[in-house]
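Just passing along the structure, written as structure tokens.
Our next item is chain A:
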Amino acid sequence: MNWDEWVPLLVIASSLLTGLFIFGLAEEKVRLRTVLNLLGAVTKLGLVGWMFWGGYHGHYFETRLPLLPDLDLVLRAGPLALLFVALSSVLWLLTTIYAIGYLEGSPHRSRFFGFFSLCVTATVGVALAGNLITFLLFYELLTLSTYPLIVHRGTEEARRAGQSYLIYTLCGGSLLLLGTVWLYTLTGTLEFTPQGFIHGLGEEHHVALVAIFILLIAGLGVKAALVPLHGWLPQAMVAPAPVSALLHAVAVVKAGAFGIVRVVYDVFGVERAAVLGLTGPLAAVATVSIIYGSLRALFQDDLKRRLAFSTVSQVSYIVLGVAIAGPIATVGGLVHLVHQGLMKITLFFCAGNLAETLGVHKISEMDGVGRRMPWTMAAFTVGSFGMIGAPPVAGFISKWYLGLGALEAGQGWVILVLAGSSLLNAAYFLPILHRAWFRPPPDAWPHEHDFGDKETAWALLLPPVITALLAVGAGLLATAAFSPLEWAQLIARREFYQP
Partner candidate 1 sequence: MNAAFLYALVGVGLFCIGLYALIVHAHLLRKILALNIMGSGVFLVLVALAKRTGNAIPDPVPHAMVITGIVVAVSATALALFLMLKVAAETGRAELPEERGE
Partner candidate 2 sequence: MGDALFNIPWAVILILLPLVGGMTCFLWPKVAKTLGLFTSSVIVLSVVGLAWKMIGNGIYRHAVGGWSSPLGIELYADGLSLLMLAMAALVGLAISLYSTAYFEQSLSLRFWPLWLFLLAALNALFLSADIFNLYVTLELIGLAAVALTALSGGRDALSGAMRYLLATLLGSLAYLFGVVLLYHGFGSVDIAILAQRVEATPIVWAALGLMSAGLVLKTALFPLHFWLPPAHASAPAPVSAVLSALVVKASFYILLRLWLDIFGPLGAEGVADLLGLLGAAAVLWGSLQALRQTRLKLLIAYSTVAQIGYLFLAFPLAVGDGVAAWSAAAYLALSHALAKAAMFLVAGNLLRFGGHDRIADLDRVVERLPITVTAFALAGVSIMGLPPSGGFIGKWLLLEAALVQGRWDLVVVMMVGGLMAAGYIFKVLGYAFTQADAPHESRPVPLSMEWAALLLAIAAILVGLMATEILPLVGIGDPFGTGGVKP
Partner candidate 3 sequence: MCISRWLLLPLILVLAAGLGYAVLSLPDQAEGLQKMVAAKMEVSGVSNPVTAVLLNFRAYDTLLEMVVLLMALLGVWSLGSPPPQPEPAPDPVLDTLARLLAPVLILVAAYLLWVGADSPGGAFQAGAVLGAAGVLLLLAGWRLHHGLTGLPLRLALVAGPAAFVAIAVLTMFKTGGLLEYPQAQAGILILILETVATISIGVTLAALFLGARPEHRKKQ
């Protein structure tokens, strides 16, 4: 039989089975659990590499399983899917290492890592989904598998955060379901195809299509934390740092943004969406989110909350890039899907390190922290500059292409948005850096752990340093083969220039 048919399924299985195994593990089996975790992550990375190679040579792996009569469960490793799946599998490996270090000695680790793996399974499923119902399936699975991670600490606060997360995401999910079924009753198919699969539907369906678009985008916007659907995100910060990192950089928020990309490009097709007059409002929503998120971030003293609001703003760049509806802007949006992930996860790792090593949670406590933890803060600095959009870090590339794309599409106002948000980014990141590097350290840190001569445990230090390097690399080597940029351009060509 043909192995290729099973590769995407194996990618899913690599983390799903890991998760199920780990659930069964006794709490004290630390070593075995660690081995399993890393084994799963590495296996997935290898398989993804295989698919990537295939994709690079124009061969896209696909798994098909019957789900309903004339409706299949499809996993296809198309270019867009590969972009996201590569990001999430790389970052999963790093986050796993980080989480192992972070949770050392804390209770219920089997449960934690079990759901952790399920969460990544769902993300990869979202990435590989080849039609809307498969996407929906993994999208809901993502909701369910993240909930236990958010309430992991079992405090009353955690329970409430989990509740509001569910209220938001499940409402979103049912909107998505409704839109999906409705679309299915009209088209009779849900297969993702470049430039959309609704050509068959003429003007008489205009209203229905607009309604469906709104349903789908609203359903996805909840996870993508588009204003005003972002309410759950800051609360979810009660979760342990690795979870926040995963939520913001790869899993939940990204899944929402990725879904929006899918809907616009592979369900409606960007031209049709523009014709239906849907991209304009979408761009408006994105703009509002960008500005609003940055403004709120300015006034947070809690580091993780500031990063959370910065996510609200940054993820909307992706949506904006999509909504501008031009090839170059598309490149900007798609490449930011990866770049934002690299930079934001760096920042969250660093925040976690500060909290875990020094007990520092607030920005006002960060004076001179750079001297105590130089490597961590170096990584943090890289991430911040990336967010601001300073070259040579990856963020610059994103904003550059977004700007070019906006001009090419004749939407100059976007430049203003970019400039304004960059200023705001600077306004809420530079003070942190200034405190960290140029203020004298206090006599005692709030709650310091001793790691001997090292600034912190290597498992906590390695991941942020690597991601920071990747962020720089993605910026410097943007034009190299396999760079996110190259890949994003390939996707854009498929969407725009295909006959």
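By our rule, a residue touches a chain if its C-beta (ideal position, glycine included) is under 8 Å from a C-beta of that chain, and two chains touch if they have at least 3 such contacts; residues count from 1.
For anyone wondering why these and not others, all candidates are chains of the complex that A comes from, given by their letters.
As the structure is a prediction and not an experimental result, all values here were calculated from the model.
For chain A in this complex, the touching partner among the options 1, 2 or 3 is candidate 2.
Chain A meets candidate 2 in the complex at residues 23, 66-69, 108, 111, 133, 136-137, 140-141, 144, 147-148, 151-152, 154-156, 158-159, 162-163, 166, 170-171, 173-174, 177-178, 181-182, 184-185.
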